[in-house]
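Presented below is the structure to which this report refers.
One chain of protein is taken out of this complex; the other chains stay put.
Each chain carries a letter (A, B, C and D) given by its place in the written order, and its residues are counted from 1.
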Amino acid sequence: MIAGARQGKLSGLRRLTALAMARDLRAFIVPGADIARAHGLDIEAAGMQVVASPRHASVLLVVGVIPPALREAAAVIYAQMMRPRALFVLGPDELDQLPEADIREDLSQQDLIRGVRRLRSAFAEGAFRPDVADFDAPVLHVRIQYTCPMHPEVVQDEPGSCPKCGMNLVAREAPATAGHTHADQPELIVDADTHATPAQDHAAQHGMNHDAPAEYTCPMHPEVVQNEPGSCPECGMNLELRETKGTKSHEDAGISPDSDHSSMDHNHMDHGDMAFMSMVGVTKDLPRSSDGLPMDWIDVPFGPFFPGLPGGLLLTLTLDGDTVAGSSVQTPGGNEELLQHSALDAGSFIERLAKVEPLAPVSYRLLACRATENAAGVEVPAATACARVGALERERIASHLGWLALFGQQTGFDWLQRCAASLQLKVQNAGIRQVLALKPDIAFLIKRLHRTPLLKSRTAGVGRLAPNAALRGPVARAAGIGNDARSTDPSYAALGFTPVCREGCDALARLQVRVEEITHGLALIVAAGAIELPAPINIGEASGAGEAAVETPRGVARLRLTLEKGRVTAAQLETPSTLHLALIDPLIKQLALGDALLAIGSLDLAPWEVRQ
Amino acid sequence: MNVELLLALVTGAALFGVGIYGALSQTNLVMIMMGVELILAAAMVNLVAFWRYLHPDAAAAQMFVLIVMTVMAIEMAVGFGVAIARFRARGSVEMEEAAELKG
Amino acid sequence: MTTVLVLLLLLAAGTYLVAVLEAWTASGRFRLAGPVVAGIALLGREFIVPRKPDRIFFEVAPVLLLLSALLAAAVVPLTPDLIITDLATGALFINAALVYVLVALLMAGWGPNGAYAMIGGWRFLGQLIAYAMLIVMPITAVVMRAESLLTTRIVASQAGLWNIVYQPLGFMLFFVAAMALAFLPPFDLPTAKAELAGGVEAEYSGVRLAIFRLGRLALIVTLAAAAVVFYLGGWQGPWLPPWAWSAIKILAVCATMLLAGRAMPRVRDADLLHWCWILGIPLALLNIFLVGLLVLVLP
Amino acid sequence: MSAQTFFIGFFGLAAVWFGVVVFRTHSMVRSALALLFSQTALGALFLSMQAEFLGVLQIMMMATEMSIMAIFMVMFMMDPGGLGEMDMTHQKRLSLAAGFVAFAAAVAAAVFVDWGPVAGVAPDAAQQTHDLGIELLGRSMLIFETAGVTILTAMIAATAVAMPAVKRIGNK
Partner (left out) sequence: MSTLEQYGLLVGLAMGTVGFVLGLYALARGLGKARQEPGKDVPATGGQMSREPVWVRYHARYYGYALLFLAFDMEMAFMYPWAVVYKQEGVVALLDMGVFLAVLFLGLLYGWSQGALRRQ
């Protein structure tokens, strides 16, 4: 029996389709395939196919803990799935907006396989049933408002015609509750200006005054704008008068940074008295694209559960055609509360921190261990430190392989996705022997990657980032900054470590750095000779303040903490993705959609570790 | 009088009428071009009908249809070129507004 | 009438095999029953129309996709007699029918009033502008050699030497363009999973999705069959009966098309356009010129 | 009534109906695609009149050209989705009258002109293409080459008008 069954008696043809549906399970993964892999789950091996759109899915597969900020989104996905639909939850269940899970299992591959088996019989027996209840959640409700497509300031609750232009008002959906509009949530970046357009650069050179009420412009060269009449410096034509409305001139990058920049909201114009619908009026104040055409922009959500991006990244792109004109990013808020519990004993603090980031648990465990050890002034034996390096490097290899899988998915490079994902699953929890046994496979992957046609042209020049202080980890090293916490780490120095550096600053360089680091990681594991998960050392009743830095697969994470009598009373965590998140907006501006997603992907973000 | 020829010619006439209506009534450059396309299409129908029922052996009639088709394509290419230029300069392809702004 | 039915059944069988092949290249598992199960499962699922759609477009698109693939297949011969209708303008008619794939995708993109679908639809129009010339110009070169637009004549003209040897350049261009037409990877821009979450397919569900996918698969078979007729000598070959040769060649071309895209990243739409116009069109013209010389020089 | 007459009437009607839809619908994409299907119906009409090459060519060329028209419509029209149902016509009555007069005059011409004897059979479809080719390389060669030059002019004119000033390329 499943809650999302279709209405009807299970008989005849319906039984046949139910049997087929039981064999053909298609899963939409929440929060994302990357998280599922990090938990060691192989969805396809378990017998489900992963799909990109909730419309094509029959199973909503929820993996791990879903932060409160994402539960609404999960409910939306569930609501948009076609019946019969099942909710399959792996791990602890705190899904307040979703219905009771149809199948619940623990987070492991065996449990997943068992769950799939149960799911199959649930579909075969319960895909149709006579009594079905609607699924409903507050987030799904909308209020209908009526607005004029040309005058967005006209909004009313009743249909009718626009008092300004007489057009029929168009129904528009607004959130029923004010709780989750764009503007109410803290946003990191909201930016939709057009300062990169040549038109504006040009205008700036001409040194014009934006506050002028009237402007003269050349009909053939819209970038030529001046205050007094005259002739065009480029073609000699007479300039024509153009009305502007003070600072609302588009050259002025003057879209105020309000988040509600829907396409129609750009035109705050006062042509209410015009009987004729003026297109000039509509487009006059629109920001111009790089080719000088004033187009409508739309805000399109690409997340939090988007197949081509890390799960949990709440990304909204402002698109000008298929070019990115601006973006806004939010994060699920991480597992913030994990750090905020007061006065944990060191052991449970370490366990907690290891769960902060599902994508790199070993690194955070190590970070917590080191910080507590530093605070307590405990020395770690060299052999343990070495084995910890092994574990950290194994995680780095697995994480980079996971990134390669995401990269393969983003670029539609199927073979890479498949190969890297399966290697990641194998490496992730492998012992030293198994890791060494996988060496030839990894070497083959890398060799084949180097010979792939189109790969270079697809990635070179995409997502170029000037070297700056905000870069961490592989992203920094791909920009030529040898920023690596491992360089100062004595246990790494003993193994003969040198950081990988590239000068490209683009997605290709990041790809190369990560691939190189996989090879280096393997060498380091060989040198370390052991892999051992960092375990908390008994620190007794020590007090003090300590700090530690660990080079996670995404860059340096730092932890400062205060110990009082063996308990952690204050902790402060600094993570690489927090800094990288702020890079997204300038990085993707004016890129084509595919390139923009690739550029975001090349940063290898982990939304979970972001603190605000 | 052949019924089929008449049908074809009436179709052509109707398309011609619709095209004239469209070209005259629309305020927008792109829509006006659609009217013109329909007028040209009407010409093609007539040409094909004349070829089929009056001069089936004259390949020149078919050649003429190809030329009309070429004219359609050219009209579109140039028309859209002008539309882009207008839109870049003024943000509109409305004909009336173009007139208003001239003043 | 029997010919038509036999051909439709063969087309269905081909489509089925291609579905199996596609599932195999996508997931690495060869399951002969897979497509049937998936099809029946889709039949049993709900299918809805998104809110505020262009309903007509949304409904027509999948049918039009299937229709254009089927109509194009109607003029492709499997043997000299096994052809639905041997149209005197066959080679041109294939093009004409396949153009409506674009129309179908535009409709599927605009219809549901969803952002991903719309971007996918307009992207495919850009893709058409890239590949269209590369599909018609090589066919012209084929016609030059055969002196006829009849597909059966085109096959007959390759009796001594297959066109893939006679005009390899044309075959390469046609093959690439055909893959772009069927939006197969690496040209799957309108349906890109990771860029548009399914793109034009994203809003289709249930039986409509099934028809859409069926049309797509039939399109692949049709294009492979066209490639066989134009370049691989159609039914010609030693030992085996003609229909067997046609079937083998078509499946081989399908498999090549499906496998070729798995080993490389998706092409950027801007790059595709640029390469097709800067490189592809001059090459296609060169191909026509070379074939023109060959036709005049060789007896 | 023969099947041929039926199909000529049917596709003619379809072409006119789609032609009317072009100016009746508010959605710009619908408008462009209605024109597309109007042209497709005309192609089918040509086929019914046994002009096979022209018919298939019409079906093919117009589909691409009108699809491209759709993208330009979406780029430049105020409300491409037609959600606002705004009226974008002027001098409606005059245009209606003009359209009707044009239609009436053309029909009158069609009816009252004596078209002379009507040919019974059209040449074979393959023959038509062949004849057209011969015509192209023979008597109409100059027309054909002129068409080439005209297309060149159109390409130059379109790009010269539409593209922003060349010197910007260097900046990008």
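Convention: contacts are C-beta pairs under 8 Å (C-beta built on N, C-alpha and C of every residue); 3 or more make two chains touch, one makes a residue touch a chain.
Note that the structure is predicted; figures quoted are calculated from it, not measured.
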Displayed partners of the chain not shown (whole complex): A, B, C, D
Residue of C:G14, C:G44 or C:P77 touching the missing chain in the full complex: C:G44
Hidden partner chain, touching residue among C:V6, C:A26 or C:L70: C:L70
Among A:D24, A:D285 or A:D320, residue touching the chain not depicted: A:D320
Missing-chain contacts mapped onto chain D: 3-4, 7, 47-48, 50, 52-53, 57, 60-61, 64-65, 68, 71-72, 74-78, 80-83, 124-125, 129-130, 132-137, 141, 144-145, 147-149, 151-152, 154-156, 158-160, 162-164, 166, 168-169
Contacts of chain A with the absent chain, listed as residue ranges: 6-8, 13-14, 17, 30, 53-55, 70, 73-74, 76-77, 79-80, 82-83, 128, 132, 134-137, 139-142, 149, 172-175, 262-264, 289-291, 293, 295-306, 314, 316, 320-323, 592
Touch list for chain C against the chain that is not drawn: 4, 43-44, 46-51, 62-63, 66-67, 70-71, 74, 84-89, 91-92, 110, 112-118, 122, 125-126, 129-130, 132-133, 136-137, 140-141, 143-145, 147-149, 197, 202-203, 206-208, 210-211, 269-270, 273-274, 277-278, 281-282, 285, 288-289, 292-293, 295-296
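Definition applied: only the chains that are shown with their structure count from here on.
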Chain centre separation (chain B, chain D; CA means) in Å: 6
Whole-Å separation of chain centres (CA-atom averages), chain A against chain C: 35
Contacts with 2+ other chains: residues of chain D: 53, 57, 68, 75, 83, 88, 128, 164
Where chain C touches two or more other chains, by residue: 122
Residues of chain B defined as touching chain A within the complex: 84-85, 87-94, 96-97, 101
Complex interface listing, chain D residues touching chain B: 4-5, 8-9, 12-13, 15-16, 19-20, 22-23, 31-32, 35, 38-39, 42, 45-46, 49-51, 53-54, 57-58, 61, 65, 68-69, 72-73, 75-77, 88-92, 94-96, 98-100, 102-104, 106-107, 110-111, 115-116, 118-119, 121-123, 128, 131-132, 134-136, 139-140, 143-144, 147, 150-151, 154-155, 157-162, 164
Chain D-touching residues of chain B, taken from the complex the two chains share: 1-22, 24-31, 33-35, 37-38, 41-42, 44-45, 48-49, 51-57, 59-60, 62-63, 65-67, 69-70, 72-74, 76-78, 80-85, 87-88, 93, 96
